[in-house]
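With one protein chain held back, the other chains of the complex are shown just where they sit.
And now, chain A:
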Amino acid sequence: MSAVTDLLQQVVEGLGSGAVYASLALALVLIHRFTGIVNFAQGELAMLSTYVAWQLVASGMPFWLALPVTLAVSFAGGMLVERIVIRPVQGAPELTVVIVTVGLFIFVNALAGLIWSFTVKDFPQPFPDGAIDLSGVRVDWSTLGIIGVVAVVMGLLYLLFQHTSIGLVMRAVACNPSSARLSGIRVGRVLMLGWGLAATVGAVSGVLVAPVLFLEPNMMGGVLIYAFAAATLGGFDSPVGAVVGGLFVGVAETLTGAYVDVIGADLKVGVPLVIILAVLLVRPQGLFGRAAVERA
């Protein structure tokens, strides 16, 4: 294998893990657009949704039926979480809400462990097994599948944000809840919708990655850190940014691990941290994000 194919193979591996990060980053971006907060429990909610899908499939439901049911359950579940857990602290400082999501993270993780135990479960692979060979570079069908689905979700979110009235409404709510309420927007409903949609996108992410990562309660914990790096890099309010950021983080992580000897596999976990730090220092709004403007 030549050095070039070698490099390309590493890039493909990086894109594969990057697509995983991007899928969760999309959910983070979505909820940030709707509610203005960063949801630390997003990964765990995605994991919980994946368990729902697993349970349905394990009890005999075909995968392609279990998937829409799971998405519906996740949508309802996300709205319920907003209503029960987040609504009581709505209006409190952002930090309070963030702390509540951290609590939710721990709770959901323990709950999944209690119900399904911490042993790994296999999750059905929706994409065909095997790989295609592009002049020496092996690309798994599952990698292509994940990238494809992520691209579709990204497109849908873009349309939602830019070309629908609900997109406008949620921007108003995220920007200034009080003014939005005064102009007749039902803020509570919009926030519930935001949590529901984010949980649905999260569920897609969980279902996509579970066949590769194997399902267990800590499945999304590691992914979340990289998803944060992806969203920070791309900008917390841009779906395109989240995907580009995710792919970049994945490739950067894989290449530094493989080619920079000092870093090696030991330190590659530090790559997302460096990215987060660098972006926050140089361009806090991210590559594709818009800087928050405050009226003086």
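Observations on the structure shown:
As a working rule, contacts are C-beta pairs under 8 Å (C-beta built on N, C-alpha and C of every residue); 3 or more make two chains touch, one makes a residue touch a chain; residues count from 1.
Following the convention adopted for this analysis, contacts and distances are computed from a predicted model.
Per the UniProt record, the chain missing from the shown structure is "ABC transporter substrate-binding protein", taken from the list "Isoquinoline 1-oxidoreductase subunit beta", "Cytochrome c oxidase subunit 3", "ABC transporter substrate-binding protein" or "SusD family protein". Within the full complex, the residue among A:44, A:82, A:237 or A:253 touching the omitted chain is A:253. Of the options A:192, A:223, A:243 or A:275, the residue whose C-beta touches the omitted chain is A:223. Within the full complex, the residue among A:4, A:102 or A:120 touching the omitted chain is A:120.
Residues 1, 6, 9-10, 13-14, 16-17, 20, 110, 113, 117-122, 129-131, 138, 140, 209, 212-214, 216-219, 221-223, 225-226, 253-254, 257-258, 264-266, 268-269 of chain A touch the missing chain (whole complex, contact as defined above).
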